[in-house]
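Removed: one protein chain of the complex. Kept in place: all other protein chains.
The block that comes next holds subunit A.
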């Protein structure tokens, strides 16, 4: 790097890219060179090391060999004893074997010789048996004993020999033992010695090996140091050289630097002023930005706070709502359940009530029927009761009259004339007013009949006859009341029967829905007139029309209704068109009656009105109309009966009664007195009897003072008192 940088020192940090590249290349080259040099150095040092290693290894091997040799020698030295012992043992065994063999041979020989001797002795025993001379025998015996002695001596000798041998072997065993002990001692000694020598030699060897390694290390160190020194020297030289170059270059650079400095300072000043202005501008901007920032920050903070609050509120409300929702859900569920329950209940109730209603209606009808029945029965009963009472009263009247006659004729002795008795001929109860109005149906039939007759052209006559009929039936009962249907007809004379008829027809046709379908079926085979009659009946019953009056009311209502409508229409028409034409049309329409389409509306209005009216009427009528019906007549009737005995007669009767009563009391007193006297008489007779008894009894005689005397006294007293009393009484 330094060598190349003479004219154009390439710097890694310079601005020129080419220069930088060149500098890097130089650096890499320098590094490679250094590495190569290092490798070479390492190679050489390795060689040295190997050499050194070889030296030390040699030393190790040498010492190893020496140790091995020592070991082998030592073990040989130690095992020598064992081998010697083995050899000796083997020799000993040989000897022992040999000795045993000899011994056995010797013993065998001995046995043989002794057997021979024994045979000789036993032979001699046979010879000795042949001898008879005692001397000879003694000689023989002696010789035998001698022979035996020799034999025994031989044996003994053998025994002693063997014992000797045994002793010798014992000695030998002891000796062997001793020697073996010695040998063992020797062996241990040698072992210890060997161990010692081995230890010392090991130590020596270790020391030597260490020495060799030390030397090796030292040599290595020296070599390395030398190498280092050389390298250092070379390096120093190079450094000095480069220093010189560097100084010269530094001078050059200093000049260059000075120039550059001047240039740069100028440039720097220029840039500085420019930058300062820039800075000022920027600072201003910064301040502005800061202000806006501050503002924004505050705003945002405020917003943030607000949002936070809201968020909190929201969460609270949310939770509340949630709770509410759940609660309401619960409530809803409960309500649903309740509703279903209620529905069921109400349905059931409804059903039960409809059933009740039906039942009640039935009952009501029954009641009505009963009512009617009872009314009839009541009327009957009333009549019967009336008759009975009437008879009774008549009886009483007749009796009263009879009694009156008797009193007059017998007691007073006067002439009696019967009073006038107009009611006695009359029988049965006073009839109430009866059917004041004919039923709606009857009027309807009438009306219908009227129609027919009208058609025939005898309208007037028939109307009169019907009126007469209706009136006659009523007159027949009451006699006085002549106002019947005819009067009704006259009353509602405003409505002509014709219109009524037409109206009824209309009703028949339009109000068919009020008739039951079954009825229609049943009616289908009947005559037209009859059919319409039946229909009307059902319609009337449905609408609640009962009387003829109602029918007329209906008719009147219809007419009125129509007129109203017409007026309305007229008004409309008048408004729309002219007035003259409408006046003529009016008449015609009046006869045309109500338009069929309006019938229903009219009917509806009528029923509502009618019902209201009737209700109010019913409340008034039901209580009043029935009771005062026949009271005055009855009273009159009954009073006429009661007044048959006049008040004058009654005063006569009263005075007579008083007199009779006085007479009667006197009579009763007299009868009482009669009874008393009767009783007293009887008492007197009884007492007389008793007294007689007492006086006549024997007891009296025995007594000092006979009671008779006393009695006489008492009797006197009593008699006196009685007489006194009697007198007093009198």
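One rule holds for everything that comes next: contacts are C-beta pairs under 8 Å (C-beta built on N, C-alpha and C of every residue); 3 or more make two chains touch, one makes a residue touch a chain; residues count from 1.
To be clear about the criterion, contacts and distances are computed from a predicted model.
K.L.:
There's a gap in the complex where one chain should be. From "Proteasome subunit alpha type-1-A", "Transmembrane and coiled-coil domain-containing protein 6", "tRNA (guanine-N(7)-)-methyltransferase" or "Dynein regulatory complex subunit 5", what does UniProt name that chain?
P.N.:
"Dynein regulatory complex subunit 5"
K.L.:
Among A:21, A:34, A:54 or A:84, which residue is in contact with the omitted chain in the full complex?
P.N.:
In the complete complex, the chain left out is touched by residue A:84.
K.L.:
For subunit A, which residues reach the chain that was dropped from this view?
P.N.:
For subunit A, the residues touching the absent chain are 76, 79-80, 83-84, 86-87, 89-90, 93-94.
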